[in-house]
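Below is one structure, written out as C-alpha cells, with a few remarks after it.
As you look at this complex, bear in mind that one protein chain is not there, while each of the others sits in place.
And now, chain A:
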Amino acid sequence: MWKWLHPYAKPERAYQLCNTLLPWFALPAVVCLVVGTIWGLAYAPQDYQQGDSFRIIYIHVPSAMLSMSTYVAMAIAALVGMVWQWRTAYMAMIAMAPVGAVMTFIALLTGAAWGKPMWGAWWVWDARLTSELILLFLYFGVIALYTAFEDKQQAGKAAGVMALVGVVNIPIIHYSVEWWNTLHQGSTITKFDKPSIATEMLWPLLLNIFGFALFIALVTTMRLKNEIIRREMHRPWVQMLVKQKETNDAV
C-alpha cells in the first residue's frame, strides 16, 4: 500500500520533492498569515471580558497547537527512520526540531505576556504551563543529542529515541487542563463540542492556524533541503547540481 513512498527514501528524490513542494507552501502561508493576522488583530470584535487583550490568541493558540503537532510529526519521522531505516527520515526529523522549538518558545512567551494582564502572573507552575515547558526541553534534548554525535547516522538514532519517548508528553499537555486543577483555561477549539468562540473571532484564528502550519512546512522543507545537501555533499548528484548552478549563474 505504501510502496509508492519508497522511492522518496532516496535523498535525491526527496530533494526533488522538496523543490516541487516549496512554492505550494510559500504562497498560501504568506496569504493565510497576512489575512489571518490583520483580520484577527484589527477587525475581529473585542472580547466581552478581556477586551483587546484577547487578540494575542491569534499568535498564542496557533503556535501552541503547532508546537505539539510538529513534535508528533517529528516523532513519526523518527519512527519511520527507526523501523524502515531511512536516512532521509532522520534528516526530516532534525529539520523539524528547531522549528518546533521556536513554536514552543513563542507559545510560552505569548502565554506569559497574556497571563500578566489577565491572570495577574507571568508564570504559574500549573500542569499546562509546566508540560509545555517540558516540551521545549524535549526539543532542546533532541537537537543537543543530534549535534553531539559526529556520525550523523548514529546521531539520528539517538535523537530519534529521545523524540519517540517524548511523545508521551503530548497527551499530557493536551489533557492537563482536564486531568488536573489548573489556572490555564480548558480547550476552546480542540474538543468534540462546538468551539466556544464566536464565529467572527474563530475564522481569523483558523486562518492563522492554517498559516502557521504552512509556514512550519515551508521552513521544514527548506531546512530539509539544506540537510540533504550537507549530508550528500560528496555524492555525484549533488556535484552535478552544483555544476549546473554554476553554468546557470555564468550565463
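In this text, contacts are C-beta pairs under 8 Å (C-beta built on N, C-alpha and C of every residue); 3 or more make two chains touch, one makes a residue touch a chain; residues count from 1.
Just so it is clear, contacts and distances are computed from a predicted model.
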Missing chain's UniProt protein name, "Iron complex transport system ATP-binding protein", "NADH-quinone oxidoreductase subunit D", "Cytochrome c-type biogenesis protein CcmE" or "Succinate dehydrogenase hydrophobic membrane anchor subunit"?
"Cytochrome c-type biogenesis protein CcmE"
Of the candidates A:M82, A:A113 or A:L206, the residue in contact with the absent chain is A:M82
For the chain left out of this view, which of A:W39, A:F54 or A:Y139 touches it?
A:F54
For the chain left out of this view, which of A:A9, A:V102 or A:M118 touches it?
A:M118
Full-complex touch with the removed chain, picking from A:L33, A:I59 or A:L164, is A:L164
Write the list of chain A residues that the hidden chain touches.
45-54, 57, 79, 82-84, 117-121, 124-127, 164-165, 167-168, 172, 179-183, 185-188, 196-198, 200-201
